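Take a look at the structure set out below.
The complex appears here without one of its protein chains, the remainder shown in place.
Labels run A and B following the written order; every chain starts at residue 1.
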Amino acid sequence: MAKDGSPEFMTTRLDTIVNWARKNSLWPLPFGTSCCGIEMMAVLSADYDMARFGAEVVRFSPRQSDLLICAGTITLKMAPVLKNIYDQMSDPKWVMAFGVCTSSGGIYNSYSVLQGIDTIIPVDVYIPGCPPSPEGVLHGLIKLQKRIQSGEYSHRERARHQVKQQ
Amino acid sequence: MERTEVRENQSLTNQEDSDEIYEDARIYMNIGPSHPATHGTLRVMVRLNGETIEKSISEMGYLHRGKEKIAENTTYHKFIPHTDRMNYCSALNNNVVYTMAVEKVMGLEVPERTKYVRTICCELARIIDHLICIGINAVDLGAFSFFLYGFHQREEAYTIIEKLCGARLTTSYSRVGGLGWAPPDDFLPALKAWIEKFEPVIDEMDRLLTTNKIWMDRTIGVGAFTKEQAMAFSFTGPCARASNINIDLRRDQPEPLLKYDEVEFDVPLGKNGDVYDRYLVRMEEIRQSVKILKQLAQKCPTEGPIWVEDKHVRIPEKDRTFNSMEALIHHFKFFMEGFNVPAGEAYTALEGPNGEFGFYVISRGGAKPWRMRVRAPSFYLYQSLDPMIKGQKIADLVASLGSINIIAGELDR
Partner (left out) sequence: MNIQNQVEVIQSKLGSRVSKIEFDRVGCPIVWASPSNAIEVLRFLRDGEGLEYQFMADLTAYDDQDSDEESQGRFVVVYNLYSPENKTRIRVKVRVAEDAEVPTACSVWEAANWAEREVYDLFGIKFSGHPDLRRILLDIRWQGHPLRKDYPLRRYQLFNDPEQIPKQLLEGEPHGKN
């Protein structure tokens, strides 16, 4: 409870179990556009298996997934599409910015590349690299899992919660 | 939506009848930029009659990163990483073509060892690109095992490439006037060992699909493109050879650019130009590339210079840079200003895994190009999708789109 009486977050045993279930059964939406898409496919296939961490069920529909893996350069023509997809996903949802092009525009500082997807959607974990090595991706995924387990409200929900209080 | 009554004993698979029955059943569907079957960022809007495609419009440009404009604002050396990310499934090949294009404008001639190593890079890139193309094509049609086999073999190839360049996917190995560094001593033995392990696996992967009844039913007759149509649409590469056009830029150069004239290989040709033929042409090209690699691994010299004589295009070695003032200044100027390329233009094209990959470089002197045009094969191949799938079903669209091997990085640049 915050000092003014507004509820912040409360962790109970139920939350622990729910978070444990959520982190170990992430259903990714692979939104792969360019070179990082190939590395993402490599992470999802046999040698570096993301299925070991529970992220096996790859669903290409935003209504059925909860982790948006945004891999590859997002251009200004593609940005509204990404926002559309993100808005269609239902809560709780997490976003992984895979590669430097999604984190900050990468090596492309030109007229048609979005300089980081966090300009249009909130991001939970950034994985740098061009393309990131698969070990780095798995490290990022584990970090995301720890974050889910800790029960931290993501900043969107906190922002939404604060808006509700006003 | 009103429908006329279905008559008895109606064969619903008969094409002529479906026009009458589904008179008002026209659907406009968007197979959007985010879709599992559109590899990357392609968009196809179709007008359907039942499941038959009557007319389609394909859209591209969702990955347009402005590389040609970036090229006009950056030096020739700094553009090399951008070339990696064009056809990102076979990055080594792009580096080689780009550096050769700039060397042609400058009039440089690289030493023999560089040419051998570059040819090895191109063939290695060809193998991994074909593996991923067929793998993704198979995954779209449901054959998941080929994809996993292919990706495992890609990982093995990545180990070899990592030995050479340090990176798996975006290699940036070739330089204008030479190579980034000499290949390490254990590269050629590792390459030979990899070839020995890879050859039987290709036969195993072949057995998964080539005589598989389901694969044959789904791909024979689908997406057929005749020779005249393919010539009109500027097809190159495996798709052109599957339509019986005998063009292979490795063999058809007036003067040899790389070491293809010293190796023996066959060029497979298809007959009908459908998805099955493209698959067969690609599988055979993998085998031919392995044959080329075996010959090159024997012939490639293990020592010798890899840079041209002209010292302006290369970075001085680190011990000289740190110990001599002239080398330090040269190092600084190389990266801050770039080396000067004389005025002129040239169009250099080589046989990439997907077709004719070319660079049209216009230089007006100075360190930055005036115009850097990338001739990407996927651009001309994707244009043909609309006539190719007219009259076929949605499932055939997926098969055709996978077989053309559109790589959005080079399509949109």
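Simple rule for what comes next: a contact is a pair of C-beta atoms (placed from the backbone, for glycine too) under 8 Å apart; a residue touches a chain by one contact, two chains touch by 3 or more.
This is a predicted model, so every value here is computed, not measured.
Participant: Out of B:167, B:267 or B:362, which is the one that touches the chain we can't see?
Facilitator: The single option touching the absent chain is B:362.
Participant: Given the contact definition stated above, which residue among B:57, B:193 or B:329 touches the chain not shown here?
Facilitator: Touching the chain that is not displayed is residue B:57.
Participant: For review purposes, identify every residue of subunit B that touches the missing chain, sorted by number.
Facilitator: These residues touch the chain not displayed: 15-16, 19, 28, 45-47, 49, 52-57, 59-61, 64, 66, 68-70, 73, 104-105, 107, 229, 231-234, 245-247, 252-254, 344-349, 356, 358, 360, 362, 370-371, 373, 375, 379-380, 383, 390-391, 412.
Participant: Which parts of subunit A are in contact with the chain that was left out?
Facilitator: Within subunit A, the residues touching the omitted chain are 76-77, 79-81, 84, 109-112, 114.
The rule is short, and it goes like this: only the chains that are shown with their structure count from here on.
Participant: In whole angstrom, how far does the Cα centroid of subunit A sit from the Cα centroid of subunit B?
Facilitator: 30
Participant: Which part of subunit A faces subunit B closely enough to touch in the complex?
Facilitator: Per the touch definition, subunit A meets subunit B at residues 31-35, 37-39, 41-42, 45-47, 60, 72-73, 75, 77-78, 81-82, 85, 107-108, 110-113, 130-131, 133.
Participant: Spell out the residues on subunit B that touch subunit A in their complex, using ranges where they run on.
Facilitator: 32-36, 40-41, 61-67, 69-70, 81-82, 84-85, 88-89, 132, 147-148, 151-152, 154-155, 168-170, 408-409, 412
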